[in-house]
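Complex shown without one protein chain; remaining protein chains in place.
For reference, chains read A, B and C in written order, and residue numbers begin at 1 within each chain.
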Amino acid sequence: MIDFQLTENDEKVLAEIRRQGLIVREHARYYDEHEDEFPPDSLPEGKDLPNPFSMLGGRNEEDTPMGVIVLLMAMAQSWGDYSVRIRNTIGGLGNAALRASGTEEQMLRWNGKTLAMAITEPGCGSDSKAIQTTAVLDGEEWVINGEKIFVTTGCRADGVVVWATLDRAAGRSGIKSFVIMKETPGFEVTHKEKKLGIRADDTAAMVFKDCRIPRDHLLGGNEEIPKHGSGGFRGVMKTFNMTRPSVAATGLGMAMAALDFTRDALADEGVEVDWERGTHSRSAIEQKLVEIEADIEAARLAICHAAWLAGRGEENNVEASISKAKGGEVARTATQRCLEILGAVGITRDHLVEKWCRDTRITDIYEGTGQIQRLIIARKILGYSSAELS
Amino acid sequence: MIDFQLTENDEKVLAEIRRQGLIVREHARYYDEHEDEFPPDSLPEGKDLPNPFSMLGGRNEEDTPMGVIVLLMAMAQSWGDYSVRIRNTIGGLGNAALRASGTEEQMLRWNGKTLAMAITEPGCGSDSKAIQTTAVLDGEEWVINGEKIFVTTGCRADGVVVWATLDRAAGRSGIKSFVIMKETPGFEVTHKEKKLGIRADDTAAMVFKDCRIPRDHLLGGNEEIPKHGSGGFRGVMKTFNMTRPSVAATGLGMAMAALDFTRDALADEGVEVDWERGTHSRSAIEQKLVEIEADIEAARLAICHAAWLAGRGEENNVEASISKAKGGEVARTATQRCLEILGAVGITRDHLVEKWCRDTRITDIYEGTGQIQRLIIARKILGYSSAELS
Amino acid sequence: MISFDPTEEQELIRDSVREFAASEMREIARACDEAERVPDEFLEKSWELGLANAQIPEAYGGAGLERSPITNVLVAEELAYGCAGLAAAALAPASLIHPLLDLGSEDQKKAHLPGFAGSGYRAGALALHEQHFSFELANLGTLAEPKNGEFRITGTKRMVPMGERAELFLVVARCGAREGVAGLEAFLVPADTPGVSVQREKTMGLRAAPFARVEFDDARVSAEAQLGGEAGCDVARLANLARTASLALALGQSRAVLDFAIDYARERVAFGQPIGQKQAIAFMLAEMRIELNSMRWLVWQAASQLERGNASNRETRLAQTYANREAMKIADNGVQIFGGHGFIRDYPIEMWFRNARALTVLEGVTAL
Partner (left out) sequence: MISFDPTEEQELIRDSVREFAASEMREIARACDEAERVPDEFLEKSWELGLANAQIPEAYGGAGLERSPITNVLVAEELAYGCAGLAAAALAPASLIHPLLDLGSEDQKKAHLPGFAGSGYRAGALALHEQHFSFELANLGTLAEPKNGEFRITGTKRMVPMGERAELFLVVARCGAREGVAGLEAFLVPADTPGVSVQREKTMGLRAAPFARVEFDDARVSAEAQLGGEAGCDVARLANLARTASLALALGQSRAVLDFAIDYARERVAFGQPIGQKQAIAFMLAEMRIELNSMRWLVWQAASQLERGNASNRETRLAQTYANREAMKIADNGVQIFGGHGFIRDYPIEMWFRNARALTVLEGVTAL
């Protein structure tokens, strides 16, 4: 049955997250301005507050499916703040990779550890097949050498899932991912990046220098290099199809925060959208508010759709990219337009909108830029290989 | 001196064209609905009206330079109608080519003849180096073979400037242009295209079958094929740098007509822009009107700038493409947005706005699509050859 | 819950309409557009399929399919994938039938529904739009004055779908002193009522569907003509049913443009390659695909609110703002991808461009 209405159970969970989000926000500016400090693992105010994820227990068939509600929760969480959380219990992107591609034994072994994901290198952005980091098997150990940047939660994670190539000549097929824990000799986190936004967030640069890890740290365990073009890259892509909608959801939550602030601030000054009216009897600002809200809603539904497909185990390659492309674009433009509406006072640091505008700017860049997503979509709908359309 | 104000002399000429344009408009719908008929060479109402071009005599140094005023006149003319004119005295695009590349003798020989320009072929749109029409020298005659489409004024012109290749292997360098007059055996106009807009306009498809023309019909007279890449194509490009702003101007004139209609119609219903007010005290419709007007003004100035450079004999390759890209985009989107504002009644054929919306849709396509213009601009600013950026 | 899953029944209906669109619409669409007429044969076939009237309950002689705005979105998308103009013609009666089903009194249903449950196509139409360029439902000017137990209707309605052929109009008019939408009511006005005159509209797009200008010059109808009876009806809901239906047509229209453009981009060679292999074209297509998705969920959401009996003002306005804009952009870029061929009528796309511009400014071609 096609439906778009959240149940009471759904609303209850989301309301709790938003309530906690308002607490979290009290700390958001501080950690934005003190980027050398990490937000605490948990806020003292949160001690007696329920964990919204634990509230997912008592759900039934009429409620929004798990795959979708989890992303709505992600939106609600970043609606509070991107970096500061009541408690930081959610793993990094590496944990998603572990869940998607790890063996059962591996999932057990690293259960409870926070794993970051290290893909990007100074010389390669969205072009993951250009990866220079190497993994060479030496006896029962892999020797890893290379440099990674833009590793989210890289400073604070317990370990990192690192993409490295077994054979550069094999292109994408030669790329495998490895779990490397923090204490491993030869693994060094070189610095925390200074950024436009999500400043409190931990974005690391790291170096691997003859870093040796046990043979069974290869994620999934398959050491074979598939024949060129036969899709050994698929495991990685499978991860993306779960993470892309999540990344989009996180960005969109901040855009929602910006719109909510803007809407409330203007309502205080007497400017409010009357939904019964159309363009011909709206003010210019009301029209802008409607347009921003429509964009946000479109992105929200695109994210829900991609997640819904994933939750049913259906192929969602195109839809995951759509959700990321749309979500990334809306996250940044919606916040920019909120500032446009709010004018001179909006760009002061009296309020968080300017921060949300900076924070959301990453959404359309990391985990595959909007351009990469469009390439993926275009190839699929045109039936082209990456050689035919690059 | 940087200046943007039209002089009284300027205004007088333009006002006269607009006055005649209002007469012309009375016939516009008829010829749109009767596309098998050609608008007359001159309208009877125009018999005693001055020729605005003859009004350009008494101008002085303070007036807008000739290169620019001529394009403002083109805008004012298509503001009346694209196809119907008080009198059809202006030559076709072939005449511009003749002026730009013809020898003095050729200019004299075909003086007073209307010449169309035949470039596009069924297999090539914006890709002019893919031209299949051939010209082979046989004694003192060229033998032309090939098929051309989208030849503006091709049905009614006295002759056509045809692009043909002397040597396909030479690519662009092998392409030359030839003047072929209507009575020439082997030259047949096969049909008048049925179109979305500019329906009264004469857009021909034609075939050349062993069509023989005297050797001196080669425009410019230079039979040599320049070495690959040495820019034998430049003559053609030079033409474009004059015609691209003109084509943009013609499209923009119609967009101006659409905005004027929309503005007046809404003013009659009490909706009017107060220029002293900003976004926060405008209605949504006023805001849209301001945005459309800003776009139109931007395109108008880009066209003026490209023409101004051309008039001074300065290189205007990038600016000509900018004027065409901007003009083409604004011509179509402005008219589309006017219809959006005018709502249900706007899309009826009671008014001309729907016609302007159809008519302007060609502006971003012919004489090089907006995409081709962007390629040209990008190559230039990035310093890339067409091989490096294609 | 949030779910994107049509029911099995909805999927069956969608498949059959998809087939109908492929076999009965595509081939005749261009000729109908050029001739500005819809063939009776097509209307009769559409009627047999129950496109506009399948949700009339059995009690009134209908097929008794579940009343479902969501099902109707699916139907409208598939039909408009065939041709938005022909779709508008086939679905026009639904602009009266569905509001009547939702908002009519028992007496009104008894009186009017059986007529639309018969075996031959029967036109009826919502008369909503008016003469003003700054038309807006809340400012609508047609008046229904109660006098001596009658309503006297005066005003000019524009762009009434299938207006020439309609036997019954559902006329939205201002009634009483209240301002805005709250002051509006709808009236069932037979076309042969004295004072009603109908004149064909000439339009830019959707030419296969004949629209009409309908003048009401002191047209008198009985008190029973007021939709919903004495209590009146929720005109906001009526309008949202109509708006969302137009948006559903925009979905199918846009999907078709995307498919045309994909095929053309794969076939058309320029500069030695199919143009689809150029990022500039490929990205335009990706953009269309992205927006088509986004449009669809917004429209489904609005319909889902209507199906739940909610007002759907917000959801409809969001869908309208977004989908109209994007549908136009998709058609416009479709033309651009076709280049010169986008401008000539030997190729399909120019008709779809005109249909897009027309469709996206109308709020009352049909109703969900």
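Quick note on the criterion: a contact is a pair of C-beta atoms (placed from the backbone, for glycine too) under 8 Å apart; a residue touches a chain by one contact, two chains touch by 3 or more.
On a predicted model such as this, the values are computed, not experimentally measured, just so you know.
Of the listed positions A:1, A:22, A:108 or A:345, the one in contact with the omitted chain in the full complex is A:345. Check B:183, B:224 or B:276 against the missing chain and you find that the one touching it is B:276. Interface with the hidden chain, as seen from subunit A, comprises residues 120, 123-127, 129-130, 149-150, 193-197, 203, 262, 265-266, 269-271, 285, 332-333, 336, 339-350, 354, 357-358, 361-362, 364-366, 369-371, 374-375, 390.
Touching residues on subunit B toward the chain that is not drawn are 1-7, 10, 62-65, 68-69, 72, 275-281, 290-291, 293-295, 297-299, 301-302, 304-305, 308-309, 318-319, 322, 325-326, 371, 373-375, 377-379, 381-384, 388-389.
Within the complete assembly, residues 278-280, 283 of subunit C touch the chain that is not shown.
By our rule, only the chains that are shown with their structure count from here on.
At the centre of the protein atoms shown, by the Cα-centroid criterion, sits C. The geometric centre of subunit B is 38 Å away from that of subunit C, both derived from CA atoms.
A separation of 49 Å divides the Cα centre of subunit A from that of subunit B.
Subunit A and subunit C have Cα centroids lying 40 Å from one another.
Shared contact sites, meaning residues of subunit C that touch two or more other chains, fall at 134-135.
Multi-chain contact residues, meaning those touching two or more other chains, occur in subunit A at positions 279-281.
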